[in-house]
Structure formats: structure tokens, C-alpha cells
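Here the complex is missing a single protein chain, while all its other protein chains stay put.
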Amino acid sequence: MTQPQTTRRNFMKITGAAIAASGLPLFHFRQTAQAEDFVAGSSRNPKKLDTWEDLYRQRWSWDSIAKSSHGWANCRSACAWDVYVKNGIVMREEQTATYEQSEPGVPDFNPRGCQKGACYTDVMYGPSRLTVPMKRVGKRGGGQWEKISWEQAIDEIAHQMCDIVTEHGTDTIYQDLGPNFDHGGTTVGRFKFQMKAGGIFADMWAEIGDLNLGGTLTLGVAHIGGSSDEWFLSDYNVVWMMNPSVTQMPDAHFLYEARYGGSELTVIDPQYTATAMHADNWLPIATGTDAALGMCVARHIWDSGKLEEDYVREQTDFTILVRLDDGRMLRGSDMLEDAHEDKKENIVYIWNPDTKLPVEAPGSEGADSGQLIVEGFVPPIEGVFPVTLLSGEEIMVSTVGSLMKERLDPFTFEAVADLTGMSIELVKKFAHGFANSERPMIHSSWGSNRFMHSDLMNRTKLLCLAMKGAIGKKGAGYQATGLIDMAGFGSALQLDKSGIIGKLEMMAGMATPSEVLDIMVDLIKGRKSTVEVLLEVGEKGETEAVCATNVSQLDYHYQGIKENLNKEVEGLYPRPLDDYVKEAEEKGWHDKYPRNGSPKIFLTGGSSLIRRSNQTQKFLDNIWANIDLVIGIDQKMNITLMNADYILPAAGWYEKSGIKYTMSYIPYLHYCDAAVPPLGQCKDEWEIYWLLSKRLEEIAIERNMPVMDGCGRYDVDWKTLHQSYSLEGHYGAKDVEKVTQDIITDSPSCKGMLIENLKKTGVEKFKSTGLNISPSFLFNDEWKGEGVLSPFTHMIKDKWRWPTFTGRQSFYLDHPWFLEADEAMPTHRDSPKAGGDYPFQLVSCHSRWSVHSTWRDVPLLLRLQRGEPALYLNPVEAKKLEIGDGEWAVLTNDLGEVRMRVKYSSMVRPNVAYYFHAWDPNQFPEHKSYKFITPGIMKPLGLAGGQGHLRFGINHYQPGAFVQDTRVGLRPWKGEELIAPA
Amino acid sequence: MAREKYATNVKRQVAMVLDLNKCLGCQTCTIACKKMWNTDTGSGYAYWNNVETMPGKGYPANWQTTGGIDAEGKIKRGEIPTLDTGYGRAWTFDHQEVFASSGNEPSQKIWIQPKEKNVKHGANWDEDEGVGTYPEDNHYFYLPRICNHCEEPACLHACPRGAIVKNEENGIVMVNQDRCHGYRFCVEACPYKKVYFDPKRQVANKCIFCAPRVEEGVAPACARQCPGRLRYVGFMDDEDGPIWKLVKKWGVAVPLHPEYGIGPNVFYVPPMSPPQLDMHGVPLDEPRIPMAFLEQLFGPAVKDAMNILLEERERKKAGESSELMDLLIAYDWNENFKLDDGTREVFS
Partner (left out) sequence: MKKKLDLISAPTGLQPGNYVKEAYVDPREPSTPKADVEVTQNGKAWQLTLSWDCPDPVTDVSDDTHRFIDSVAFMAPGTPDAVWITMGEEGKPVEAILWRADREAPLRVVAEGWGTVERNEPPEGWTVTSAWDKGRWTVTFNIAEWPALEAHQQLAAAVWRGAARNRAGLKSVSPGWFPIEA
């Protein structure tokens, strides 16, 4: 059946002549070899020869192979796996390894994978696996459960949910958007239910410290990156707040192979990491001083004449004029009479040295042209100029470039060596290497966003790159991974009806006919890029069609940590934190959800909210204690489910259809085929929510429940909830694969892909980066599935504006809050002492041994660690404290005490207490993890909004809860009083 | 007393090269191997393939000094590592008990930890520990180890029952599981401590270089599953294959402890490391991993191997071509493995 190609986005594609989407070369998947034994579905059972060698041969045998992956793992990778089934049991897994070299001269991607993917079977059949629905007996968290039927579970849950929303409203339905996220039908089930039921989408991107706010502030996008084989092309790789050997295993080889290709590798990390060991230069930087180093490098680039002036002039805001009297950019409102409000606020200026007058900068939010083309003169990067305002007043303006130069001035080698705790020679060597490279590339992971001032750090890194003209240059730039757009995923969430009618209705809901007309005009006139138009529609959807908020803000209001956080932030910013929160909410920059009190219904989706929450006890005492109904939907037990009311066992990852979410690192679609049926009574999430929505609809009809207002943004009618969920019966309970196929079909990036083929190959290379609908997604319209994927190259080539206020890479943010806080431009700020003034900084990294909490409690992997959570200390420090290797330490700060075993490691910087994250509290004495004493400090500026790209958005901009600033004291603990009973 | 030579009629020798400059320490090899061959109860502690942090005690602890060959290459009585302090027992856990304890008073909650309590060693106990003073010269690196499938296997010579055989077709050394009576002289004798004893089955076992896969032209699981792409597999004498090129032609891969004198067939490209800093933090010309330590592990030939590596890297940096660098880059991963002509490492 041919799907009608008239989704909202496709419609725009048709109307927008600028989008070249036709005439794609057909993609050919080259099969490199065919050994009949290893084809998907086929078996290998060697003859029994009755010799001892044959015992070994028998072990390498199987009944069938499924092409699958760990689609819900929430790792920054995707890998194709052959999953081997024998006697109905998944025995083992091995990488498929059929990726192609992207282009001559770069290594291929094979085989990808990691040790965790190689033993998902140990999670699947592991000791915490859940297989039957359960209901708690006795008090919540009491550890007592009874097994119940699915019918009973769904019926009881549905009745309680109807009661609760009737009393409290649907915006008290809380669902964590965290791990267990894929791009297939099961996650559509989760999200669609949440959306149609009127629940809130509380985004945790910034709360967990994964959101690159520096990226958002500078480029207007948080997720920046191409395919990982691009790393090989750089001549100067800088790993700066990333640890690819540990957190990016399938891709790390490109870095080390780049060294053999002639590239130099610098690793900047307070720890001598598993990545640093392979570096040509390791910079043992003092914790949290990375921005100072960046400022120093930027200063050196300028000083040494390596500034790429033409690039900077065109692509950055260095030429934009700033009023010297108030620090605001010169705006339309300063210069234009009777202009449209939009122009007054959103026109900015550059200087024409010929006419000695300010000229409207093309490409800004209010500009007529969406392209950064200046004709007839060369705007200066530096200078101070007089301007006569509309009012007749004469003021002086300067360029961002001039201000930046002044800003950089104090960051001399001497000053920065002092700040960063490194020698002048080492800092110089790095600055020199960077400034003199052709294609500098900075690798900065999601984990680089966990300091309160990570935004400043990442802004300085981007500054260094911009000054070298590296952003948008093939083989250079910033790598933090982009995402390939799966437009079909969004469509699947929003549709109420199947087929063309549903799609038209969805479109009508998102954009009025006149808006559609406006969009067309914008596109045809070249006033806006298609990317930008789509962004705007996406943003509109987020603010009008979804109850979107962020977890940090929700916690701030309801977790009982307001006072703590206010205190943590005290003195760091001009005003108290709660002033910022109030202003942001009054001005509608960041809406508060739930509107009238804390969440009442919590549906877990596989992420463990209790494990993850900072100040965990407060979370338990305030948010958790006030939730009326906790439904744990997961494949395995964890601390959150231990404190749930109902447990619904979810199908494991080899037991359902899905799509690994779409990292740009590996630009292939990874299909997850079901190798075996769900274990025990498990069901996939699509089916679970199908059943739940059905029962809810029945009860709503029975009770004649009124239409509810959702979160105040749209009507929610549970009497048609299941109609909407199932597209009026179009999708059945067991139709997850059908939903997944529809997602693929509606995603231009997957043009022509069919599950029936993917079941045989596991992977297929994307045909394009899609329509780049969300700010999180990768910006590259010109990549069509061929060659290395470099982000932003088309921006540079076609000179489309960046999705920022000025339309340029932005190093000057004249938002009043930023001006007031002196963070309009990047700078270094000391890491605040969160949790109190204690000698050790509690620093974490993603773990080698788990993907978040999955695999964390698997015996097979615990045996290759210490069996328990470990706090890594430099042996010299540990000995001073009289804590032996393997012995216990008490971690203490203003929030309390927790206990961890100490592991000696010479990699750890003195005064750092280092850990690898995602241990479940049930792996600690008293079930208390380091999260209990982690404040999760909030950055007030994260609540800014109302100006260009400075606005709240899922995956875009939020206040965050930063953990790396946490301080602790340490003392030995001998363990006596807590040894658990025999 | 010199050791007697094994009258070998091995026609071809399969071998492996591991490039330590690409090792992530991720242990995918360890898990790949474990899931493939060692899932039995009695083998819970056993890792035919392990990755250890060097410098360190390694796995089993102190293997370098407890084998059956001394530093002069002479036979000495070796030790059999114990589970608790040598290998590290396959710790057991009781998750259900932990979940059920959730309602207890905080101090009475049971947490997930080895039931063996206060464990002392494990297969990766030293992970990332290393040595040296931060930040001047602290360092460590990863050393993945499998059986060396030696020319003159110490294990084979130690078995009074002739239960250990070196396959004529490919030189793979295996323990005949039917003949083995569990005497463990092989465990004592192997200077690499790469023979394991299964106390439940009362027989020894060891890395079989994934013989059933090799028979069909497919590389061992540890090599084929390695995301760091640091392993090369092929026949020693195949001048078109990666092993001959790296070991013989370029001399950039050297065996572990050649002084044991038993002809290991696993070779390592030695690890480069970032420069040491002086007491003021100024970078020096010395790499963090002292050459003396590498020589202790890989013998004197490691120095030349390192120099060749560095020289060829400089050539590539200068824009010249280098067959060696291209080999180590592994543009086409399939070419890391060459067992059967025409077989590629793709299963479907």
C-alpha cells in the first residue's frame, strides 16, 4: 500500500519550492558477503560427531537469528546486532557489522557495539527482570506484592485515574520522558497516551545535565554533530569534557585512527581518563575552569593573527552593533519610525564604513532577508561609532567583536595558567596547536553540561571554533552528536484518525490556513529558510499542542527544595533565584506545570525517577508522597518500582519492534526486531497503553466525564481517548510493528524503507537528515545519504541565517538578565560550592558499565567491577584520610551523609571524588545514593525567555539542575552499625 | 636445564595482533568470549579473554610471577591461583532479598552487594588504578589477554596425560575435555596463567581461539566483536595478511614476555602515551609509560617497535603515505581478519 504523502510536513515540503527532496538517488545496500549460515532467521546446528571438539562446535549453534538492537537503551549510539536464539532462548548477541565506508579516505563504522550490548541477554533474563503484573500489598515501598491479572491491573488503574483527573485535572499526569525512549511504536504509545490524555511533558534534558545550553545560546541548537567518521578528518581533535573510550565506545576508534592519519589528539580533563591515555597532549585542568582556557585560546587566535575574519564577519555576531550606554544591541526601535513591532524588537545593525551609518543586519529575526548576505560594503568587526537615534540623541556604539576583544583581554597565558592550575607552557602549547590547525574539532558530550556554568564553557569552546571558521566546515567544528529527524514519530503522536483525513486534521490543528499561506510566502520570497519555518511550526506545536514543561522547574515548585536552591544560588546572581522564577512565569517565558499542585499520577516509562532525582529524600517526602497513583511500567525492578503501586511488566528489547533513536554519529536507521515473544506475561508499551486507553474510554463514557482542559492549552476528552489512540480502531493492541512502519513511512529521512527488509538487514542508511523539524535536530539539508555527514555545511554555503536572534552564531546575548549578570558574553565563572564548603568536588561521568541504570545491577558486569558502587579517589588523598582501597567512606555535606566504597585510582585529580553514574539507591547502604546529597543547583539564567532563541523548549532551553558543582567531605567508615541482617 | 622441544607438525599457525593504542578498556572482548564459551557455573570466575589495567596485579593477581617459567626462561614450580585472592570468585547477589527489604528501617535495608562480602579481588579489580603522581606521571593502559597459542606451549608440556593438543591445521592449543583429569599442572605451568580449572566439572579449559569459528573462516568473537577494532587475525605465514605485515614486515607488534621462551602467537602494538610533566607542569619529552616498563612486558624489541610507530606517524603527519599507518587505521575493518581467502566478517 502506498502511504498518502500529505502529512503536514510533507505538505509544506510540496509547497516549499526550496526543498530539494525529489530525485534522490536510490540507495543500494551492498551485501558484502553471504554465508548462508548467518542469514536472519536461519539456523546453524552442526552435526554431532561425538568428539570432544564437537562440544565446542555445538556451542556455536543456533535455531534462528534476529536482526535487532538495544533500541530503548538511551545510549548515544546505535549498533546493529545479530541476536541468536536457541530453543526459544536468546543465547547471545553479536554485531552484524555491515556498515559501509561513507566515502574513500575514512575508516568504516564496523563493528560498533559494546560490552553491554553484548550481554543484554543478562538483563533480559537477569535477577531484576519483571514478568508478571503486580499490585503492592501494604504500604507503598513495603516490599510486599501480589501477582494480579492484566485485566485486574488495567481496570483498577483506569478507575483510579478517572477519579484522580476528575478531582485534580489531567496536567497532574506525569510521565518521565527519560530512558526507554526509542523512535518506534512503543514510545509513540507512551507519548501519544500522555498527549491525548492531557498529561504533562516534563522534559528532563537539562535536569539530567544532558542539554547543551551553550549550544542553544550560541547556535540556536542544542545538538550539534555529524557522523563520527567525520572525526577522522580533523587535523586537531580536542576532546573537551567527553570520555569517548568510556561513553562512546562504538565511535572512539575514529579518534585513535585519526592519530594514525596524522591528526593530533588533545584531551582536556581533570582526570587522566581512558581517553586521555591515548592523547598526544593531556591537559590536567582544574575542575570547572574550562571556560577560562577557552577564553585564553580565543585570545591567542586573535593575537596570533589566526582569526578567520571573513567567516567571522559573515557567520557570527561580531559585526553587530551594541550601544555602549546600556549594552543593548542597536535595534529597530532605536532607528525606525512607524515600524512593525516585530521589526522594532528584532532588527539589529551592522556598520557601513562607507556611509558611516548603521545598516539593518540581514538575517536577524526581524530582517527581510533570511540570508547573511551583505552587499556593497564590508562591515567592520571592530570599532566605535557614533549613531544618532530616532529620538535625536547621539550615542556611541561598538561591535560585538570589539567588546569581545576587550572581554578576552584579561585571559592571558599567565592568568589562565593560574586559574586552570596548569603551566603556561602547557596552555600555550594547546593554544598554539589549536590556532595553527586547519580543521580543529572539539568533542564535547552531553555530559559536558553538568556544571552550573557549563553554558559558559561550551560558549567559549564554540567561540574558539567560530574564530577559526570551523563550524560548518567539513572535518572541523563541534561534535556533541546531532539527531536525524524522524518526522513520522511526531506525526504518529499527533494523529487522531488514520489516513489522509487524520493528517489534514492534524495539520489544521497546528497551523491555520492563513498561517500556511504566510509560511508559503516566507519560503517563496526566501525570507526564511525551510529549516526555520519548520522550527517555528515545531515551536508552535510545543507551546500550543503539548503541555510542555521541564523537570527542574517542576522540582523547584513541588519538591520542597526551593529554600535549598535559593540558598545555593544566593550571592551568585544579582537577584535571588525566586525572583527569576517569578518573573519568568509571570512573563510566560516558562509555564508552571502542573498548574495547581504536584503530580498525582506517575507513569514510569523505564526511567527511574527516584534514582535520578537530586535531593532524593525531599523528592520522596514531597513529590512522591503526594502522588496518588504510581504505575511502574518497566522490564526490570528498580528503586522507583519498589516504591510503586502497580507494576506492569514491559516486554524486553529483544521482545518487541522498535527503532533505536537516530543519532547522527551513525547515520543508519537501526531496526529492532523481536527475536522472541515477550517473556512471561510481559507486553510491549504500545499494547499496554492501548489497553489502558480503551478501559479509560469505557469508564469515561460510562461516567459521562466532561471534556477537560488539559493544561489549559487544548481540550481533552477521555470519552474518545481510545478512538484517538487507536486511530478509530485502525491500530490494534498487537500492532506495534504497523505503527513503527508508519513512523518510517512518514519520515523523509527513511524514504522507501520497509520493515520487511529491515528484518533481514537490521540497518539501512538514512536518505537524508530529514526535515530538521526540532531545534534538537541536525542541520544539514544537503546530505542525501552519501558520504560523511558534516553538520551545518549548507549554512555556510547557502548563507541561511542561524536560528538565533541575530541570525548569526551568537556570542553576545543582550537579554536584560544576561546583561545584568555580566554573561552577555562568554567568560569564566568559578564553580559554586554546591552543598556547602567541603574539600572534595563530587564529579561524575557516564559509566563504562551501564547505560544509565540498565545493566547497573547485572552480576556478569558487576563482577568486572567491584560489585558495588565505587568512589574513585587519588590514592594519595585517600591515604591521607586513612581510607584503604575497597574500604568505606562517608560522603558528607550540608544535605546529609551517604556511604560508598572507595576505589584507588591514579587517574583522579586530588580534591576530586569521582564516580561513574546511575547506581540504583538499592545498591547503597540505607538505599541512599550520592543523589541524596546532590543539591542540583539551578542556573537562574536558564529561565530567561522572550527574545529570539532565548526561550523555553523541549530539548532547547531550560534552567537545569547541575550536579558537578557538588562538594563533599570524606571520612572513613568501618561499617559496623549498618551491616544488613543475615 | 633447557626445556625439551615439542615435536611440532603444525602446518600453519593462526595468530593475533592487538593494537594497544586503540584499546578502550571496554571489555566487549571479555563479554563476547564469556557469553560464547564460559557460561557454566564452574567457569563463572574464568575469563579466557580478560583486559587488565597495567601496571597492576592483573588477572589472575600477580600472574607474571606465579607461572611455571622464571625470568631466565627456566622451568620453576608455578602456583595455582585461588578463587578469592587470585582470580576473584564469581560473586553472587540476591536481588530479590534486596527488593523485599525495601520496607525495613533504613539501617536494616539490604543492598545489592556480593554475598561473599568484602571481596578482595576480581577479574578487573585494578581497573583504571594505575601508578604515578598526579599530574606529573600518573598513567595506566589496558592490556587485553587471551591464550598465546604458543609454539612450545608450557601447558601442553605440563600435562602428564597428553590432554592438551596443538592443532596441526591452525596451531590452536586446546584441552581435550575428555582426557583431562583436572590435575592442573597446566594451570601451574602456563606463565601467562591462561589455563583455567573448572572445579564443578573438575577439568581444565582454556581459550580455543574460537576454533569452531576459525574452521569456518570467521574471526574469534573477541576480535570480531571489538568495537575498538584493535585486533587483527590471520595466519603467521600469510604475506598478504595483516599478521605477517605487522609482525614480520613492519616489526611493530611484539609478543608478551618473550623471555619465557615459548613462542607466543599473540602480538601487541605498544602503547604510546602523552608526555610527562615536570614538577612545574611543563611537558617533557618522556612518555608517561616508561620504556623500561614496556620492555619488562614486551622485551627489548618493543623499543624498535615504538620507534617505527612514531616515525611512521610523523611521515603521515607530513602528508606522506605509510602502509603501516593505513593498516592500523583499518579503513576496511574486514581486512583486519584474514583466515580464509574470500571470507569477510559479515554474517548476513
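Labels A and B are assigned to the chains in the order they are written; within every chain, residues are numbered from 1.
The rule is short, and it goes like this: contacts are C-beta pairs under 8 Å (C-beta built on N, C-alpha and C of every residue); 3 or more make two chains touch, one makes a residue touch a chain.
As the structure is a prediction and not an experimental result, all values here were calculated from the model.
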item	value
Chains in view that touch the one left out, judged over the entire complex	B
Among B:Gly25, B:Gly68 or B:Pro242, residue touching the chain not depicted	B:Gly68
Omitted-chain contact residue, chosen from B:Gly25, B:Gly56, B:Pro81 or B:Gly281	B:Pro81
Among B:Lys57, B:His157, B:Arg213 or B:Lys338, residue touching the chain not depicted	B:His157
Residues belonging to chain B that touch the chain removed from view	1, 3-4, 42, 45, 68, 75-78, 80-84, 86-87, 154, 156-162, 181-185, 187-189, 196-197, 199-200, 202
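In this text, only the chains that are shown with their structure count from here on.
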item	value
Distance between chain centroids, defined by C-alpha means - chain A, chain B (Å)	36
Residue ranges of chain A in contact with chain B within the complex	31-35, 37-40, 46, 52-53, 55-57, 59-60, 65, 67, 82, 91-98, 101, 105-108, 110-115, 118-119, 121, 127-128, 138-139, 141-144, 245-246, 249-250, 252-253, 256-257, 259-262, 267, 272, 274, 276-282, 284, 421-423, 425-426, 429, 637, 642-643, 760-761, 848, 857, 859-868, 872, 874, 876, 886, 903-910, 920, 922-928, 977-978, 980-981
Residues on chain B engaged by chain A in the complex (per definition of touch)	21-22, 24-28, 30-32, 34-37, 44, 88, 90-96, 98-104, 106-114, 118-120, 122-125, 127-135, 138-142, 174, 176-179, 208, 210-213, 215-216, 221, 224-230, 271-275, 277, 280-283, 313, 316-319, 325, 328-334, 343-348
